[in-house]
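Just dropping this structure here.
The complex appears here without one of its protein chains, the remainder shown in place.
Chain lettering (A and B) follows the sequence in which the chains are written, and residue indices restart at 1 in each chain.
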Amino acid sequence: MINSFYEGIIVTCCVNIIAVLGMSVLTGFTRLFSFGNAGFMAIGAYTAAICSVQFHLPFALSILIGSAAAGIVAYLLGSLTIRLRGDYFLISCLGFGECVRVLFLYLRDITGGAVGYTGIPFRTTWIVALVCAIAAFIIAWNLIHSRFGQAFSAIRENEVAAAANGIDVVKYKKMSFVFSAIFAGWAGGLYAHYLQHITPVLFNLPKSCELVITTVLGGLGSLSGSVLGTLVVQLLPEFFRKFSEYRMLAYGIAVVLVILLRPSGLMGYKEFPDLFKKTGKKKSTGGA
Amino acid sequence: MNSNTPLLEMKGVEKHFGGVRAIDNFDLRVMPRDIYGLIGPNGAGKTTIFNTITGIYQADAGQIFFEGKDITKIRPHEAAAIGIARTFQNIRLFGNLSVKMNVIIACNIRGGYTMAEALLRLPRYRKVSKETEERAMKFLDSVGLTDKADDIASSLPYGHQRKLEIARAMATDPKLLLLDEPAAGMNEEESLDLVDFVKKLHRDNPITILMIEHHMDVVSRLCEQCTVLDFGKTLAQGTVEEVKQNEAVIAAYLGGEL
Partner (left out) sequence: MKILVQQMITGISIGSVYALIASGYALVYSLLDFSNWAHGEVCMLGAYCCFMATLIPRMPFALSCVIGIAGAALISLFNERIAYRRIRNNGSPNMFLMIAAMGLSTTYQNLANVIWGSKFKQLPRFFKTSTLNINGIFVGTTDLLCIVISMIVLLLLLLIINKTRFGLNVRAVACAGTTARIMGIRIDQVIALVFVLAGALAGLAGITYGMKYNVYPTMGNVGLKAFIASVIGGLGSVPGAIVGAVLLGLIETVVSGYISSGLRDLISFSLLILILLVRPAGLFGVDVQEKA
């Protein structure tokens, strides 16, 4: 009913939307940058794959365990690193992401090493992916519009003032970090059950960077911007498939141009509904 | 707790930065319902006192009590939770958020629903959210910012930003309100407005106020008691009238201003 080319595009988009939404909560709303979220995707992907293949668990349960594993690791890592200031936090995430990748390469007996982990059943159809992406959006939206998400925005705006108004900054930062990791793990698990064959290279540092860049391009502080950003980043290269050599070149130039010309991203601090409201008066969102 | 227990008491509190003694052997007793003034030139250590009370800094020596309980090692968010709210000398709003959201975030200190209830939008989440919003509007109303509720906080004029910061502090349900130079950058007329505003705030709410202020006319109109600081040391303590007569104070600081 839908050919495999389009199914591939839809699944890839949806999987990345989920990972980027997690990133968006972390970066766009809490102003924490992580260059290690591909590592959480890897944890989700491998855990879910192993659950499916070795233990024959049902698909939904495997995905759940995969995301939970990513969340638990994020909780442990965050307990150690969330207090690091500014760049040092994102660097520790970067180091973590690379550790995960190298570890999965090294543990050949469990993960298949560089050759990859094969024999994963095909479960992530385009319908499953789409339903998951929509669910992810609703969950992220509800989180952002609750007192928890409002606390994230407060931390982004001013940590000292947030603490003075009763927000436990360390606790909420960790919460945001774990949330982004769960989403990354969810995306990873789904991706594994689409590709049926995963390798550590899929989850390398450039992938982590891509997640951050997509979030920034879409606009910090906007969930719908993150979705739009993902669609642009994932779909544009498809149009330039013929010039595959120049694809990544164009992508790099596009990133620089957007940062220079439209620094707030495609949808900075705005959500889709805001675009249809009366303009003229300064509107505010970003967690409101 | 009887009526003789001070709401806030500091005993021999010290804080050093490197070799500099920002506050030295500092004592303070603020009784419930007081409006208490902290006076002193720039760099006298007034803001450092606020920061040690609210847990942003840890005191190097001495003890701090709130309602008789030792809060020397408190963390900033815990200070807010037990009823100590503050404003900042250099206003710290949640700049990119709406005016209303600034106050809602402070109202959230009451909690009221769990993560699961929020993610699934269960009835309790909706009920509490609605109540929180109404409560926030009430606080905005009390500072006269109702019609600015949807504006971005950083777009407000300076005087309104000060009021919003006070509204936000009030929304955490404080027993003690710390005001850090609320009249900074205001002309005489605006300062007098502020005096009325703080008086009304104190009359309408069961709060105690500790304020740092440069403007002597603001202090004399508002505070019964005050402490004068210079280079971390306490120069004088007493009623505003007593302090004004104190020779050390006149020599060190107030001098020509009186």
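Following the convention adopted for this analysis, a contact is a pair of C-beta atoms (placed from the backbone, for glycine too) under 8 Å apart; a residue touches a chain by one contact, two chains touch by 3 or more.
The structure displayed is predicted, hence computed values, not measured ones.
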## Note on the structure
Cross-chain touch to the chain not pictured, restricted to A:V131, A:V201 or A:M248, is A:M248
### Message
In the complete complex, the non-displayed chain touches which residues of chain A?
### Response
33, 80-81, 83-85, 87-88, 91-92, 95-96, 98-99, 102-103, 105-106, 159-160, 205, 209, 212-213, 216, 245-246, 248-249, 251-256, 259-260, 263
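Heads up, the rule we're going with is that only the chains that are shown with their structure count from here on.
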### Message
Based only on mean CA positions, could you tell me how far chain A sits from chain B in angstrom?
### Response
40
### Complex contact set, residues of chain A against chain B
139, 142-143, 146-148, 150-151, 153-154, 157-158, 160-169, 221, 269, 281-288
### Query
Tell me, which parts of chain B touch chain A in their complex?
54, 56, 75-77, 79-81, 85-86, 88, 92-98, 100-101, 104-106, 108-109, 111-113, 115, 118-121, 125, 129, 132, 150-153, 155, 168-169, 171-172
